[in-house]
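Encoded as structure tokens, here's the structure I'll be asking about.
For this view, one protein chain was removed and the others were kept in their places.
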Amino acid sequence: MSDIFGNDPMLDMFIFETAQLIEQLEQSIIEIERVNCYTEDSINEIFRIMHTIKSSSAMMHYENISLIAHTIEDLFYFLREENPENIDCLKLTDIVLEGADFIKHETDKIVEGRKSDGDGSELINSIRDYLSELKLNNPQADDEEGKRPSKNEDAGNILEDCSNQISSMDFPNQNYKAVVYFEEGCQMENVRAFLVINNLKEIAENISYVPEDIIDNDDSIEIIKNNGFLISFKSDRSYKEIHEFLSHNVVFLKELELYEIKLGGYRQLVADNQDSKEPQFFSTRQSIISVNVHKLDKLMDLVGELVISEAMVLKNPDLNNLVLNNFQKSARQLQKITGELQDAVMSIRMVPLSATFQRMNRIVRDMSKKLEKEVRLELIGEETEVDKNIIDHISDPLMHLIRNSIDHGIEKSEERKAKNKPEFGTITLEAKNTGGDVLIIVKDDGRGLNKESILSKARKNGLVGKTERELTDKEIYSLILMAGFSTKEEVTEYSGRGVGMDVVNKNIDAIGGTVSIDSIEGEGTEITLKIPLTLAIIDSMTIKTGESLFSVPITSIRESFKARNEDIIIDSEGNEMIMIRGQCYAAVRLYELYKINTEVKNITDGIMLMVENNGDALCIFADEIIGEQEVVIKALPGYIRNLKKVRGLSGCTLLGDGSISLILDVGDLTASLKEGRMKI
Amino acid sequence: MTDLIAESLETSEDTQKGKFLTFLLGNEAYAIEIKFVIEMIGMQPITKVPELPEYVRGIINLRGKIVPVMDVRLRFKKEFKEYNDRTCIIVVDVDDILLGLIVDNISEVISIPDEEIVPPPEINKCAENKYIKGIGKVGSNVKLILDCKKLMNEKDIEAVTQERQL
Partner (left out) sequence: MKKVLIVDDAAFMRLTLKTILEKNGFEVAGEAENGAVAVKKYKEIKPDIVTMDITMPIMDGVQALKEIKTFDPDARIVMISAVGQKPFICEAVMSGAKSFIVKPFNEKHLVKVLSQVLGM
């Protein structure tokens, strides 16, 4: 038989939900830390979360996860029931977070397809120790040990009443005796026995049974397992009826022995419940479903291709010079619908930043504790939505920025006091939408950046060009984004880790975003990530050189113009430059760069396109501009990617007429030229 | 369930086993295993991609899919031959990576049993020979069996030298 727990949707759901629960847990912990106390609600919540994880992971056979969750559940059960005083919030929080980390770590392993083999026994022991300590310090609870936990008292009382009622009967006239054996592994045999008794009451009275203390004493489980469950009762039903009743109603019945004892009796009417249910059919659908991201990617691809095919049909050269009124009308309708479809698919992929932002709470908490700094995190605009792919790309950079802020930015309390700043450092994480882009701003009120030390460090690492002209403040700050700026000298536990700001820059760059830095020394630093709303479709300008087509993202174009011969300057090495409004820019002839045959070589015959990335601008010379259009970015085929990285290209796209255009990666182009990886 | 799939895979592999698509480069007859072949198309407009070795002619639009095309003649350091209406592109899929092979013309699909295939000689390892998996005997003729995987995956020296020249 196939095991349904081996199948993917189940595993996906398990991982998804567990991750969600852990996040929820961390959020309540942050809240708890803020008010510095465990409220009844928060205890209940953590109890429930652990309870759920315990059960789910047990179903998935992740015993280690289940055990940790169970232990924490037990701890919170105690907290909930006994409400002990003077609990050490900090310690409790540490325990919970450590447990959460363990679970997270194990599920990460599962996600990566590895075995969840973490050993939580040490943690479990420390939690158990803590629980016994709590119990010891709250003798009230100790006294009541052995007694049923108070919350269940209601249930307990009813049960006691009931079992008394049943078992305290003197041996009255009983006419049946039954022995019930349960299937092995059905669990809680005593409660199952209780269920039998409860069912039996429908058709029998004067019931007594062995063992008697089925509810109060869990030892009865073993007795029932070994000897069966013995029941004597009186019923006016026939032997056959009773046999049928028991066989039907006892779940997990392995064996039933039923004996009739000859005795007189009377008839009892058992109300026969009419089936009063009316057949009604309601369709109840869940309003939210979870979908595999790959399916969304596929859908996105298809819509992209649909848009292209549409353009291929509507702009088909065969249609040129034809008067097609009806066709045009239908075509417009089609365009409208595909446009809406595209928007709808994009919106499906949009995810709010809140989960990513919330995660930062934990980092701030852990780090500020470790570094003994007082830091508050303020979140603004966390409801802002971005494409799912983008979320995956910004999580790490954000984490890094926050770490940097706490580690290098925010001062210790004493220092802050001395500077007349509030004792608490504040980091603000803000997201806002500005049309095509999302801005994510990480701001701190720490010590800010020191221009001089950045410059001297950059000089030392050879990052400032020979021509040390006047750099603007922003240009100076952006030096820290360059590879090779962050040196190993200052590796700290948090922000060090061998990655510097250049990794942040690279990650953001990879999704077509930019990083900019502003700072006032002594007052704080503000880092802004500008990120496109979506990755797959961009507005682009298509240009032509010889037979080749190139598309340039509109966002990186500053202007296009016709250059004059006298604007061109050639340096001693033969590099061309162009003078525009008193500024000098490198000029790149695409046909030279990529060795393309073209007739248009005279600078006045073609067109110049000024493109910019991260403040680096350059001018591209091409034959002509074809036009502006939305294009769906496709990666270059795998074979080519494996062969080599083509510099200055980020991918390709299909144009309306089915021809292929290569997408220029302005960032890579400027960087390649700057670092001399590429010669013009 | 998985058994079923495995079974169907087995059968399709079975029917494909021993089957080869043969094509010509000049006078030489080559063969590739049919299981790699997705389709065969006539010459298409090719978009050049800069900075690639000469034998990678560029990319084509295969019904919305972007597929790179390699001129097998150039790959084997043979003389370039102008494309004509007999020139064909064989699109192959090796481990989910697509590649179009430009060849002079396509001949036919034939069966070559395992016992009729001999390994290529060890000596004389020229560039061309590296990509020959075996030599199949069909009657009095021989077909050079291409090693598609090697053809696609080997990062060859040419690409690197080209890079240096740039």
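A and B are the chain letters, set down in written order, and residue numbers restart from 1 in every chain.
Quick note on the criterion: a residue touches a chain if its C-beta (ideal position, glycine included) is under 8 Å from a C-beta of that chain, and two chains touch if they have at least 3 such contacts.
Bear in mind that the values here come from a model prediction, so they are computed numbers and not experimental data.
Asker: Which shown chains does the hidden chain touch?
Answerer: A
Asker: For the chain that's not shown, point to the residue among A:C186, A:I261 or A:A418 touching it.
Answerer: If we include the chain that is not displayed, A:C186 is the one touching it.
Asker: I'm checking contacts with the chain that's been left out. Which of A:Y38, A:F194, A:Y209 or A:Y477 qualifies?
Answerer: For the chain that is not drawn, the touching residue is A:F194.
Asker: So which of A:R48, A:R237 or A:R359 would be touching the chain we can't see?
Answerer: Hidden-chain contact among the options goes to A:R48.
Asker: For review purposes, identify every residue of subunit A that touches the missing chain, sorted by number.
Answerer: 1, 3-5, 7, 9-10, 13-14, 16-18, 44-45, 47-48, 51-52, 54-56, 58-59, 61, 148-149, 152, 154-156, 158-159, 162, 185-188, 190-192, 194-195, 198, 215, 248-249, 251-252, 273, 275-278, 280, 282, 284, 286
Basically, only the chains that are shown with their structure count from here on.
Asker: So the centre of each chain is just the mean of its C-alpha atoms; given that, what is the distance between subunit A and subunit B in Å?
Answerer: 43
Asker: Please give the residue numbers of subunit A that touch subunit B in the complex, ascending.
Answerer: Within the complex, subunit A contacts subunit B at residues 2, 305, 308-309, 547-549, 593-596, 634, 636-640, 642-644, 646-647, 649, 652, 654, 658-662, 678-679.
Asker: Using the touch rule from the top, collect the residues of subunit B that touch subunit A in their complex.
Answerer: 1, 45, 47-53, 56, 59-61, 64, 66-68, 96-99, 152-153, 155, 159, 163, 166
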